[in-house]
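Complex shown without one protein chain; remaining protein chains in place.
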Amino acid sequence: MSFISYLLNGISLGSVYAIIALGYTMVYGIAKMLNFAHGDILMVGGYAAFLAFNQMGLGIPLSILFSMAICTALGVLVERVAYKPLRSANSLAVLITAIGVSYLLQNLALLLFGANPKSFQSFVKLPALKLAGGQLVISGETMVTILVGILVAVVLLLFIHKTRAGQAMLAVSEDKGAATLMGVNVNGTIALTFAIGSALASVAGILLCSAYPTLTPTTGAMPGIKAFVAAVLGGIGSIPGAFIGGILLGVLENLSKAYISSKLSDAIVFSVLIIVLLIKPSGILGKKIMEKV
Amino acid sequence: MKKQLSMVLAALMAASLVACGGASGEKKATEAESKANAESSGAEKSGLTWKIGGQGPLTGGAAVYGNAVVNGAEIAIDEINANGGINGYQIEYKKADDEHDQEKAINAYNSLKDWGMQFLVGPTTSAPAIAVGTEAEGDNMFLLSPSGSAVEVTAPKNVFRVCFSDPAQGTKSAEYIGSHNLGKKIGIIYDSSDVYSSGIHDSFVAEAPKQGLEVVADEQFTADSNKDFSTQLQKMKDSGAELVFLPFYYSEAALVLTQANTMGFKPTFFGCDGMDGILNVENFDVSLAEGLMLLTPFAADAKDDLTVNFVKNYKEKYKETPIQFAADAYDAVYAIKAAVEKAGLTPDQSVSDLGTAMEKAMTEISLDGLTGTGMKWNEAGDVDKEPKAVIIKDGAYVSAE
Partner (left out) sequence: MKNVQKNKIKDIFLNYGVILILYFVVQLFLKSGSVSSLMKGLLVPLCIYSILAISLNLVVGISGELSLGHAGFMCVGAFFSASCSMLLKGSSLPPMLIFFIALCIGAISAGFFGFLIGIPVLRLKGDYLAIVTLAFGEIIKNIINALYFGVDKNGWHFSLKDGTAVALGEGGKWIIKGAQGITGTPKYSNFTVGIILLLLSMLFIQHFIHSRTGRAVMAIRDNRIAAESIALPASKLKLLCFTISAAIAGIAGVLYAHNLSSLQALPKNFGYNQSIMILVFVVLGGIGNMRGSILAAVVLTLLPELLRSLNDYRMLIYAVVLIVMMLFTSAPGFIAFRENILHRLFRKEVNA
């Protein structure tokens, strides 16, 4: 019985990683850059939702929309100012500006909101599901996160394969030069990717803070890195891969905490990552599904 | 291309070096000036000031503690200045960011030293405190760490502290739980990547059997995975723990309490001084903390005048409720004041002379502060004070006795 409950805990944590990883993988697929600031955009999304709900008194749907709007604007702005000028430069140069943006956002949040943690009120009003006489508990947040994760993955896949804009994204990720020749607006497409990726980050931020309700300027940092690992584990650039990678990472983390050592769980998770990559060098779904966003 | 790159960088570097040189040159000048001032106008007290530094992590993951410390110290200094200073001299105050990193801590300390610091209220966290303590021993600079709780912090003779050492807290917690019969089966969750938390854990586990307590579950987490506690809590639940000991800070504890509530797990939760602050997390559902016990020297809603005043001033100035770190720093400044007055020191003495005098004077004072009454220091630099046990009832602290 306790095994099932550890598993459920793992899935619940993993679903949060998964939804962050979706945004990560999407941006990577198109812009071919590791957007290290993704975790911090997520943090901004959390603060925006917190402000909208607690200070401005907007309702939950409006707060979510507000947070998404802020993050989308921020994502597009950051892309325009910090990443776009470097598009034809060395790919490492963009990585470094992403780090700069990450520092900038963290320190800006520190100045604006202070270092004291804020307690985020869960946006999920679903009651927890109690099974087996209260032995197994699935929280509302877990259910919603998983559902939203699947929904986002499906909608993204549909979007990419069924719409013109999505096709343009595929084209840009495949070959920027050729895409330009075919009349695809490369700049617009990349901006759109960042807009979608950042809106996803905002959703992820709200779900993360709903499930784990403390909000500080560094809230996004470690989940951001873990989600990055999840995206790579699943095969970076692959949407179903990011989802599976996230869930797997969460389950691994919790099972190793439960059965091996709660102290060394990070080491164990990262070791598994190394082993997986050695067996399948491009991640779990990296090769089979060639559709890159 | 590369050449130009390095040229740009070289220019930048040259500029920065010049800036350094300039800064240090200026510094020299002002130092010389102040010395001249001191010599020529010994009678004129107004030209001389005490220079007290404050240090802690002001940015990064541990920023909440460092900011509390520098703010708490600032409140005390403003008060003292308004009441005529120490021995008739006003205090100048400067804070420095150490980012909770040993190397940056040395830089922060050195920059304060360049400014002319005479006493340091800090560092806030243990690892920087150990590094800076050793460095400062050479200068014989007097350090009073508000919250550096690892045993080794006070090893240099010039370092004193306001908080308890970690083992002292672990032992006291075990004694309290044992003597008040709060439960026989104990579960512990602690942060194994944190000195404070693992220090308390180790001494608690060592003391528990002597108090007839049985540690039935002992689980850890690390700073890199401090969001999800459900697995650790599940283990506590499965082991039948009656009391769960949480020797870590309130920001994570808030998550533990929320998750335990979701699971329907309701043992007695028991915390240390790091738990103070949990009721003031903005927007926290205080009903989750109902019945939580903690051993702390400071409680922000205590009713004595000193605390009420301090909390009021702090809230006015910084728009938040002070945590125990701020109180420790506030007491640290007053301890420095008491010791300076006891030894009859003046700011024109050298840092080293001041340090030697302070090391002696600190052991002779007795201070009534926010974190204890009749606090006394021993030669090792550790404080003697009693923690108060409080329990949270209806969203407020109530004395547990």
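A and B label the chains in the order they appear, each numbered from 1.
Everything that follows uses one rule, which is that a contact is a pair of C-beta atoms (placed from the backbone, for glycine too) under 8 Å apart; a residue touches a chain by one contact, two chains touch by 3 or more.
Note that the structure is a prediction, hence the values are computed from the model and not measured.
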Legend entry - From B:87, B:222, B:239 or B:261, residue that would touch the chain that is not displayed: B:222
Inset, instruction - Decide which residue listed in A:82, A:165 or A:186 touches the omitted chain of the complex. - result: A:82
Legend entry - Candidate in contact with the missing chain, chosen from B:49, B:198 or B:307: B:198
Inset, instruction - Consider the whole complex, including the chain that is not shown, and state which of B:51, B:100, B:227 or B:385 touches that chain. - result: B:100
Legend entry - Missing-chain contacts mapped onto subunit A: 34, 36, 82, 85-86, 88-90, 92-93, 95-97, 99-101, 103-104, 107-108, 110-111, 225, 228-229, 232, 236, 261, 263-264, 266-267, 270-271, 273-274, 277-278, 281-283
Inset, instruction - Touching the hidden chain in the full complex, which residues of subunit B are there? Just list them. - result: 1-2, 4-6, 8-10, 12-13, 16-17, 19-20, 23-25, 27-28, 58-61, 95-97, 99-104, 106-111, 113-114, 126-127, 130-131, 133-135, 150, 152, 155, 191-195, 197-199, 201-202, 205-206, 218, 222-224
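The working rule: only the chains that are shown with their structure count from here on.
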Inset, instruction - Provide the residue numbers of subunit B that touch subunit A in the complex, in ascending order. - result: 59-61, 63-64, 66-67, 192, 219-222, 224-228, 230-232, 234-235, 238, 251-252, 254-255, 258, 262-264, 280-285, 319-320
Inset, instruction - Give every residue of subunit A touching subunit B within the complex, in rising order. - result: 2, 5-6, 9-10, 12-13, 50, 54, 106-107, 110, 114-121, 128, 130, 134, 137, 139, 208, 212-214, 216-218, 221-223, 250, 253-254, 257-258, 261-263, 265-266
